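Part of the complex only, each chain left as placed.
As written, the chains take the letters A and B, and residue 1 is the first residue of each chain.
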Amino acid sequence: MSIDTAPRPEDDHRPSNPGWLNEEELRFVRGRLPMLYVEAVPVRINGLGQVTEVGLLLRSTPDGVMNRTLVSGRVRYGEPVREALARHLENDLGPMAFPQMPTALVPMQVAEYFPMPGISQYVDDRQHAVSLVYVVPVTGTCNPRQDALEVTWMTPEKALSDETARELSGGRGTLLRQALAAAGC
Amino acid sequence: MSIDTAPRPEDDHRPSNPGWLNEEELRFVRGRLPMLYVEAVPVRINGLGQVTEVGLLLRSTPDGVMNRTLVSGRVRYGEPVREALARHLENDLGPMAFPQMPTALVPMQVAEYFPMPGISQYVDDRQHAVSLVYVVPVTGTCNPRQDALEVTWMTPEKALSDETARELSGGRGTLLRQALAAAGC
C-alpha cells in the first residue's frame, strides 16, 4: 500500500529471488535509481462503465496520523508490470476484490515522485519513484490487508473535493484528479 | 453490425423518436453530414488483462459474399456514446456476451470512412462516417443476431495476419491492427 517499497516479510523473504532487497541494498538503490511503481485507483462502475464510486485506502502512519492513499507498490526485478499491478491489488484489497485488469499497458497517468521538493507535484521523501497509474474497476468485496485500516468508498465528487485532497498523502489529490479525469469524472 | 445505419425495424420503428430516420431522410443526411459511429473489437482476456482471443463477425453480404467485420453501428440523436456502444454490442453479440464496458470515453482509435477513395485508409460507399473504436473484453457467450452468421474467435496473431486483413471489409484490417496495438498485440 502507498509508496512502501520495504520488502514484505510474509511473502518476500526469499534470498534466492534476485528481486529481493535487504534493508541496506534497498537504501543503496533508492539513492541511485528511479524506482518503478504501479498505482491503482479502485472504482465501482455501473453497467455502462461509468464510475459511480471511488475507493481510497485509509491507514495510520507510523506517527499515528491517519491519511488516505491509493493502491501502490514497487515493480520487482523480472516481474511484468501486469503481475505487479495484480499483486498489489490483491495485497491492498484482498483476494476477493476481483479487479478488471486493464487490456492496455499504457496507463491513465504517469506520476513522478521526488525526495526533493519543487521538481514535480508529487513528493516521496524516501526515494525517486516513477509510477504508472491505472483506474481499475473492482467487482467483488474489498478487505484491506497489511497496514490499511479500510477501503472507503465515496462518490467521484467527494473523492475530488478539496477536503479529500488534503487527506491524500504525497500530493496524490492532484494525481487522483488526473486519473479520474481520464475516466470522465 | 458493420457500418449499417439503416434503422432496425424490430426496435427502431418509433416515429415519435426524433432520432429515427426513414429511408429518404437517412439518404439526405448521409450526403450532408459526417455520421457518428461506434465500433468495438470483442476480445477474450486472461486474468492479467492480456488479450488471448479476438472475436470477428462473419456475415454474408447482400451479394452473397462472405466477409468479416467488427461490432459497429450509428449513434442516434440524444443517445450517449456509452449507450450506443452497449446497444450495438448487444445487437451484434447477443444479450449473454457480458461486455466489460470501458471506463474512459476516449477511444483506442478514431477511424474516418469516406465514400470517395484516397482520403483515408477506410472506405464506406454509403456515407462519411467517423467512428470511435473500443477494445471490449467479453466474458459471456456470444450469439450473433441479425445478419451476422457467427462470431469467430481467433488468436491475436491470426487476427493480425494478412489473410484475415483481406477478409475484413472497408479497410478494417488496418483498424484492427491499430486497435490491438493499443492493447499490446
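Criterion: a residue touches a chain if its C-beta (ideal position, glycine included) is under 8 Å from a C-beta of that chain, and two chains touch if they have at least 3 such contacts.
Owing to the predicted nature of the structure, the values given are computational and were not obtained by experimental measurement.
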Completion exercise
Whole-complex count of the repeated chain (2 shown) stands at 4
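In this section, only the chains that are shown with their structure count from here on.
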Handout entry: Fitting chain A to chain B on CA atoms, where both chains share a sequence, rotation angle to nearest 5 degrees
Key = 180
Fill in the blank from the handout: Rounded to the nearest Å, the gap separating the Cα centres of chain A and chain B is 35
Completion exercise
Note: in the complex, chain A contacts chain B through residues 43, 45, 47-51, 80, 82-83, 86, 100-106, 108, 135, 137, 182-184
